[in-house]
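Handing you this structure, nothing more for now.
Now for chain A:
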Amino acid sequence: MRLEADDALDRVKGALGERVTDAHLNHGQVDVTVEPANLVEVLTILRDDIALGCRFFTFLSAVDRSTFNFDDDNEQGGLEVLVHLYSPEKIWHVNLHVPLDFDTPVCPSITGVFKGAEWHERETAEMFGIHFTDHPNLVTLYLSEDFEGHPMLKSFKLPARSYVKDWPGAKDPDEAAAGGR
Partner candidate 1 sequence: MIEITLTDWQILLVKLLIILIVVPVGALVGGYVLHKEMAHMQHRLGPMYAGGWHGWAQTLADGIKFAYKEDIIPASADKRVFSLAPAVIFVPVLLLYLVIPIDQNLIVEDLDVGLFFLLAIGSVGSIGVLMAGWSSANKYALIGALRSAGQLIAYELPIVLSAAAIAMLAGTLSLVGIVEAQDWPYIVWPPGIGLALFLLFLAGAMAEMALPPFDMPVAESELITGPFTEYTGMRFIFGFFFAETAHMIAFAAIGTTLFLGGYKPIVPWEPLEVIPGVLWFFVKTSFMVFLLLWVRFSFPRLREDQLQKFAWKALIPLSLVLILATGAWILYGP
Partner candidate 2 sequence: MALDVDQRLERARRPGFGIGLLKGMRVLLKHLFKRNSVIQYPDVKQDLSPRTRGVIALKEENCTVCMLCARECPDWCIYIDSHKETLPPKREGGRPRKRNVLDRFAIDYALCMYCGICVEVCPYDALFWSREFEYAEYDIRQLTHEKEKLSDWMATVLPPTELEEGADIPGQPSKAAPAAAAATQTATPTAAATAATPASVTSSATEARPGQAQTAPREGTAATEAARPAASAPDAATTPAPETAKPAPGLAEEVKDQQMDSTAEARAEPEVKRDAGGAVEAEGSQAEVEDKAEAETPSTPESTAVTQTPPPAAAAPSRPAPRIEDLEQPEDAYARVLDEQSKAGSSPQVAEARAKVARVKAERAMTQARAAAPQEVAPTPEPSGAPGAAEPEPEQGPVAPTPEEKPDSSAPQAEASSPGEDPEAVFERVLEEERAKGSSDAVATARAKAARMRAGRGAGSAGPQEQEGTKGPND
């Protein structure tokens, strides 16, 4: 019982109505934008609505678009949480983009809807510094507890590539003639 992408888009629009904005198709998958306040509700509908049937929780993550090279120079990207759901029966995908405030990123936890989001949220929290409210156990997953910073933010530079070692390829033959750099 495959649900074609166009139908899926229509159904999403029908079922979610005002709760989502900017619903469109992207490479055969439904893309919607959801405000954090509506996230849990939207996910519940997506999961429980039999016509939609997005029971399979694929992943939750985030994207830091602060250095994104937008076409429009005035556009400024922020932080967004990304949730991907999939319907195993109806075979269609939905990507939920949840824009957050960059300076105080707070997002409701979706562990109430999908229990499996627990680890995903823990990872996202430590990597992006996003606080998930109502998360049962929001401690670090990968990093040590005393780790400072949020590595996946674009402002976090990898030391190995920044200052630990010189790039061996930087040496130009011309410069080398002058005795290296």
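Quick note on the criterion: contacts are C-beta pairs under 8 Å (C-beta built on N, C-alpha and C of every residue); 3 or more make two chains touch, one makes a residue touch a chain; residues count from 1.
Behind the choice of candidates: all candidates are chains of the complex that A comes from, given by their letters.
Predicted model only: the values in this text are computed from it and were never measured.
Between chain A and the candidates 1 or 2, touch in this complex occurs only with 2. On the chain A side of its complex with candidate 2, the touching residues are 165, 167-174, 176-177, 180.
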